[in-house]
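Okay, structure first, notes after.
Of the protein chains in this complex, one is absent; all others appear in place.
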Amino acid sequence: MAIKFQKSDKPIKIEGAHDMPPMPAALGSMLFNKTGSWRNVRPVIDYDKCIKCFICWKFCPEPAIKIVDEKPVIDYDYCKGCLMCVEECPKDAINEELEGK
Amino acid sequence: MIEIRMHGRGGQGAVKASFVLAEAAFQGGKYVQAFPRFGVERRGAPVEAFTRIDDKPVQIRSQIYYPDGVIVLDPTLTEVVDVTKGLKKGGWILINSNKNPEEYDFGDEYNVYIVDATDIAVQNKLGSRSAPIVNTAIVGAFAKITGLVEIDAVYKGIENSIPRFQEENKKAAKQAYDSIKSE
Partner (left out) sequence: MKKTMMGNYAASWGAQLSRVQVIAAYPITPQTLIVEKLSDIVADGELKAKFIKVESEHSAMAACIGASSTGARAYTATSAQGLALMHEMLHWAGLARLPIVMANVNRAMAPGWSIWADQNDSLSQRDTGWMSIFSSSAQDILDSTIISYKVSEKVLLPTLISFDAFFLSHTVEVVDMPEQELVDKFLPPYKPEYKMDVNDPRSFGALTDEQYYYEFRYKMQEAMDQAIDVIKETCREYEEITGRHYDLIHAYRCEDADMIMVTSGTIAETTNVTVDTLREEGHKVGNLQIRYIRPYPKKDILAAIGGAKKLAVIDRNISPGYSGIFSQELKSALYNEIDIPVRSYIAGLGGRDVKIEDIKDIAYNALEHDEPNDLIWKGVKK
């Protein structure tokens, strides 16, 4: 069977070694494994306070913060709620909100 | 195969001389191998270098213990090191010196040749008076003594292994070549 290296947005069924690339390399699981489901606290940017320094963008480990129209925008499909951005924001412009409230 | 040992002092270019010798022999159509005694070289301390010359690729990978010929780049070395150590019977010794061969006594088993490579180097402005570069004169003398390579191969060797003062070096080699009187 051909070795898979093409990314897939659906889970790939790997039967054995011959479905795998030679080296450990991602085959696109992030396209369907959305880490947003891990989040229990949601960071929300207060654009009135935000000075667009993009420190949050730099620190987000996911990275789930994108720059859209010169503003930091959180992608909640992937934001895992680690709150690193909240910690690092110099203007306290990111608020924490409990999920499911 | 012939095996040659070169005696010099650190910084005097014995290793380079072994390489130039190898290059000349290579230009003369031979297979060669040249290498320093594997040690840590200190300026002024006695050093050795080796050259092997053969008609087929050289496979022996050890140092040389029983040379066919010995080249002494610095006349003062004959008092400090046993330059004939391991030298095969009937082997030759080529010494850079301004003395007469008779002044050296190595017994009757060896043929002693003298070339005043220092003087030749100075005449051709190779190096300085205190640190003359005698490599090419030595190789010229070697060519004459052994008949292993033609003087033209020595010239080609110089062209390939010495980037500067090639004409002066060739002249030095030729002068040394001519200065050797066959016995």
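Note that the chains are named A and B in the order they appear, and that numbering of residues resets to 1 at the start of each chain.
Here, a contact is a pair of C-beta atoms (placed from the backbone, for glycine too) under 8 Å apart; a residue touches a chain by one contact, two chains touch by 3 or more.
Bear in mind the structure is a predicted one, so any value in this text is a computation, not a measurement.
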Exercise. Which of these, B:Gln63, B:Thr76, B:Asn98 or B:Ser128, touches the one chain of the complex that we don't see?
Worked result: B:Gln63
Exercise. Out of A:Lys7, A:Lys52, A:Lys71 or A:Lys91, which is the one that touches the chain we can't see?
Worked result: A:Lys7
Problem set entry | Those residues of subunit A which, in the complete complex, touch the missing chain | 5, 7, 14, 16-17, 20-28
Exercise. Hey, which subunit B residues sit against the chain that's not shown?
Worked result: 18-19, 22-23, 26, 31-36, 38, 40, 57-63, 65, 160-161
